[in-house]
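Every protein chain except one is present and positioned as in the full complex.
Let's look at chain A:
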Amino acid sequence: MGLRARLLRYAAGRPRPLVVAVPGFTGVRLAVEADLRRRGWRPALAPAEADLLIVCGRPGPDLARAIDTVWDQMPSPRARADAPTASDVPSALDAASAHLADEPAQLEDAAQRASYTPETSMDHSTMDHGDMDHGDMDHSAMGHGDMDHGAMGHEGHESMDHEAMGHESMGHEAMGHEGHGGHGGHGGGHDHHMMGAPHGLAMADRAPDRDGLKLDVLHVPFGPVLADWPAGLKVTFTLQGDVVQAAEVEHLAGDAGAGRFWDGTNVVAARLDALARLLAVAGWTGQAAQARVLRDQALDGKVEKARLEKFVRRTRRSRTLRWMLQDVGLGETNAWTRASGWLAEIGGETRPDTSAATPPLGELLVGLDVAAARLLVAALDPDTEGAVAEHV
């Protein structure tokens, strides 16, 4: 056995899975999380980090397309585990680990991948853009054909209006730039701004930000494949720097069939699940892991009382957490009061008044930076469970 095969085998003992939650299949996600914990596999945060893609349930057509894009972006060696039901989880993960250790299969997969171009030192394709020297560049996995740059080499036009590039949205790419307005007054010849659409991408638009500075505008999708994020939710942020200028909310559905998982019979477990996401987004990894352990105990109906109380006490007492959450506003409440309400329910105290209406997610997000926006989504915990694809 060669060195590479040995390394593959050794590494396959502890792969880094990217877990994709699908609306309507919460039970499968919980089974996956419990199984990963049993195996000691630490979940990955991004496709580049992951070597194993776990799909928890049956996604609807749009979500399936997004998942396929993420699968395409994962560097080899890679494995995919689709678990339509909770009982499929152990065997699917075993098979995926075995596939990761299988050197011939991985080599074949890597050779056959048409859409993914791994970086190689030979890849020095220098494109001819007239006078402009773009240096070396790589084309990534996203299938941009070479655009006709010659057509854009006009001199001194006032406004070039490139269409937004129709990238399939994919959770982790930030390239859906829109038009590229008014370059006034190029003093003849080629200017750096004149490169039009380098690499087939329109340049980022610019607009004044909240401080009156001209800043690039990026359209960045968050979700639907994102760790500690509501299943099937996709929010496209319009970002300047890291400040959200606008947010467009979409729901990608799961395939029909599964019933509602959190049906009100197990409030403690449901709140622990939401709290685990919030704590993970807040970066308190240890406490988030605790919340997941307790959640699974609560679902089995054998929660350790002392451990639960310690968890509630420690979370509630954390000044740092309160400091980070209390300025994240949810209409009349804020993220900290929301979390405190969940903690009260978990601790078995009287259910707090949750009747306060919250404005729509897209409005709440405007003006926040990305860190606060992520906390807000986790604290709001929008119910995406009901989204079900209509069968065509």
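Going forward, a residue touches a chain if its C-beta (ideal position, glycine included) is under 8 Å from a C-beta of that chain, and two chains touch if they have at least 3 such contacts; residues count from 1.
The definition used in the following text is that contacts and distances are computed from a predicted model.
Matching "NADH-quinone oxidoreductase subunit H", "YhhN-like protein", "ABC transporter" or "tRNA 2-thiouridine synthesizing protein B" against the UniProt entry of the left-out chain gives the name "NADH-quinone oxidoreductase subunit H". Residue A:227 is the one among A:64, A:105, A:207 or A:227 that touches the chain missing from this view.
Only one residue from A:76, A:266, A:337 or A:358 touches the chain missing from this view: A:76.
Considering A:27, A:90 or A:241, the position touching the chain not shown turns out to be A:241 (whole complex). Within the set A:45, A:207 or A:246, the residue that contacts the chain not displayed is A:45. On the side of chain A, touch with the chain left out of the figure occurs at residues 4, 7-8, 10-11, 13-16, 37-38, 40, 42, 45-49, 51, 73, 75-77, 110, 116-119, 123, 136-142, 144, 171-175, 198-201, 218, 220, 226-228, 239, 241-242, 279-287, 289-290, 292-293, 318, 320-321, 323-324, 327, 369-372, 374-375.
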